[in-house]
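Excluded from the complex is one protein chain; the other protein chains are retained at their positions.
Letters are used for the chains, namely A, B and C, taken in the order the chains are written, and counting of residues starts over at 1 for each.
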Amino acid sequence: MDMDDTSEQQQVAFAMHTFERIHHTEFQRRFLSQNTRHDGRAFSQFRATHVTKGTVSTAQGSSTVRIGNTTVVCGIKAEVSEPDVKTPNEGYLVTNVELSPMCSARFRPGAPSDEAQVASEHIHRLFGKAVDLATLCIESGQAVWSLSADIVCLKYDGNILDTAILALVAALEDLRLPEAQLDSATGVVSADRTIARQLTLRKRLFPATFALVDTYLVADADDAEEQLATTSVLVVLDDSGRLANIWKRGACPVSNETIHQCIESAVERAETISKTL
Amino acid sequence: MASLILSPAEQDFIIRGVEKGFRGDGRGSLDRREVTLRTGMISQANGSARCRIGSLGVGTDILVGVKAEVNTWAAGEPEECGTIVCNVECSPSAAQEFEGRGADEINVELTQLLDRIVGGEQSGLDLRKLCIIPRQAYWVLHIDALVLDVKGGVADALVWATRAALLATKLPRVVVESVTDDSGVARAEFDVVDDAEDQMGLEGARDLPLAATFNQIGRRYVVDASEQEEAVTQAKLTVAVSPKMEICAIQKGGMLKGFAPSLLSEITQTALRIAKEEFARFDALFAEASKHNGELDEEPSTGSTFLEPF
Amino acid sequence: MPRPDRRENDQIRALHSILGLLNRVDGSAQFSAGSTSVYCGVYGPVDVKVYDEKLDRAVIEVKFRPAAGVSGTKDRWVESAVRGTFEREILAQMHPRTLIQINIQAREDDGSADAAAINATTMALVDAGVPLRDMVAAASCAVLADGAAVVDPTLEEAAAAQSVHTFAFAGSDIGRAGSGGASGSTSPVYVDSRGDFSVADYDRCYDLCLRSAQRVLAFMRTAIEGKIAKESQISVV
């Protein structure tokens, strides 16, 4: 009797696993139609989020962020360089998101995928206004700090944008720049490492991504859900509660009401993560 | 680039025709197709022009923009000159063979050609006039050409469009003044006058050359080869002639054959002979284009197709 | 404060378009708003490499080239925006195992170029006869430092703006909104709002862009219908 029971359970478990593999879409849909998700979350629920600052000792600023299983490390390297002629008083912030085969089988080795390039570019556009590039000036027209932020994904399980944005915010807050001075006679920049200056962010950014799976709007989709979703909405808020970005992309139209729902959820999410950061 | 493969019978038909002085569209060997020229369509550039060579709206079509930038002088650069940087790009929206890296080779070939023709003083442009303060600042002219369609004779259209764009180019006036700093050393400083009214043309632009490409087909050659004629071309020669009737650049293309020296000298002679007519044609087109220079339609307009100039 | 080009705040720049201007592609269009101008060329449906082939639908590929300089990460971003916007509108299942290639070439960017790229793509797809569920029209809007919202901002206005918003809508959706429906009942296919803005700013820009998109759509339809009317006069023997 007992024996029978276990074997039956195994049978069921096996069937479910097989079901997930061969009928991925149907598998997910069964959950969604029951008002739940395959990992037991509610539609509007984000995964557990952990932020740790200063995780890479060789970088001037760094962080590790985990949202569920998605793990990202961000390291910022500061170097002195010459400013652009058009903006002699501004430094640089260069962002690079790396999605290597190491973090998921869906990425191929070689040149950065379109997905990674799109993420890099989007984050670059977002932070252009969040960081006051004038504070990176050492000597006008001569020397400025150039920050290169490498955002490396260690484990990919969906929602890379939220994770990467949070990691960059945390790493920028962790960033300490030495006091630098330009010797106008020699043209050499010397840095005093004993004085560490913190960079003041104009605003902290709190991202929240929603995905449309069939007709269901779910927050913080994981990899399995993302594969079904053709459409996503990213809402980024700052610490004063104002919006920094709404980015709806993908095939399905999303009603304006839904976008407003996303904004409301994003406000709640921002409150939660501001405590974590 | 010759992506067009013709049958032996078509090739024979074209070659024998050229040898007898009959071209596929009835032209004589030195006749050029219809040329359409417009200027001033890129408002953000200092000068721009578009040239199409071909009839009834089908033809090689090139857009050229000239952008002037002030550069700070660095050691090793010419001390009292400005510079010209050419770049030619074949747009993948023009033809499928330009997809991906498909246009790399032709881009390099055309960029080189343009550089050979207008990149230096041989073009007639006075590059010293592009110097702002010796060893300190100078103008760089970026000539960016975009090839929108290819139907034979790209080189000629490129040079015609470039000449028009450079003739239409206006540089802002620069005021140079001497400042004495605290330590008593006099230094020159400059200011770019931001006034659309207060601009000047390029010195020497009127001396810029035009180019004609001669394609050797069978035992004869033709000017302004069509796409089909290019497919049977064994060798070609682009000759740039200035209004002073000087040859200022020559580039040979076509990998199949070399030129007999006698043919080469015949071609250069012919180039000089037709140059006068070519300049007259260019001048008339340019004058017409200048009348409509940079016209922007006030009313929303929907050009429908081919017979609109562009 | 008057705008540099003396436009009203809710006035888009003069639109101009040419259909079928490139001869080597299946369909092409030039779309200009003021001096912002974009070309688009469409090939397709054509044979696809076996590696990329999809058994149930056409593969859609988008390439964007900037007006000057080399193509970079920025352009991948625009490509992904355009691809996403047209993924549903192109009836890709009607041409399985083929490729629809969209090449966009910016001619001049004087602001609102993303919207121009989307509009040019719609027109080129129509010109190519690629089956579409619907036409897509896009529009931009900027909130300036003084709080004024201006549609179809120039590069200069966008650079100085507090926030810039770009929306794209499907034609039927615009039609519904036009018949008196509130903006709440419309569903944009593409949204990119960025800068520093409030929900009220967003809503304001949404309405302005919806209205601008309406005008753009009407313009595109007129241009296309004009061309068809011309071609329908083909004499029949």
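We take it that a residue touches a chain if its C-beta (ideal position, glycine included) is under 8 Å from a C-beta of that chain, and two chains touch if they have at least 3 such contacts.
Assume contacts and distances are computed from a predicted model.
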Looking at what's absent rather than what's present, what does UniProt name the missing chain, "Exosome complex component rrp4", "DNA replication complex GINS protein SLD5", "V-type proton ATPase subunit D" or "Trafficking protein particle complex subunit BET3"? "Exosome complex component rrp4"
Where does the absent chain make contact, in terms of the chains shown? B, C
Contact with the hidden chain (one of C:Arg83, C:His165, C:Arg211 or C:Lys227): C:Lys227
For review purposes, identify every residue of subunit C that touches the missing chain, sorted by number. 19-20, 26-27, 44-47, 91, 94-95, 97-98, 126-135, 170-172, 220-221, 224-225, 227-237
With the missing chain put back, which residues of subunit B would touch it? List them for me. 5-10, 12-14, 16-17, 20, 22-28, 31, 33-34, 55-58, 228, 306-307
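Methods note: only the chains that are shown with their structure count from here on.
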Which one chain sits nearest the middle, judging by mean Cα positions? C
So the chain most remote from subunit C by C-alpha centre is B
Counting in whole Å, what is the centre-to-centre distance of subunit A and subunit C, each centre being its mean C-alpha position? 28
Chain centres from averaged Cα atoms put subunit A and subunit B apart, in whole Å, by 47
When centres are defined as mean Cα positions, the distance from subunit B to subunit C in whole Å is 32
Which residues of subunit C are in contact with two or more other chains? none
Expected list for subunit A, residues touching two or more other chains, is none
Mind listing the subunit B positions that touch subunit C in their complex? 42-44, 58, 63, 65, 67, 89, 91-96, 99, 142, 144, 146, 148-151, 296-306, 308, 310
Complex contact set, residues of subunit C against subunit A: 73-74, 76-77, 79-81, 84-85, 87-88, 163, 169-170, 173, 183-199, 201-202, 206
Flag every residue of subunit C that touches subunit B in the complex, lowest number first. 14-25, 28, 34-35, 39-41, 43, 63, 65, 67-68, 101, 103-105, 107-108, 110, 219, 222-223, 226-227, 230
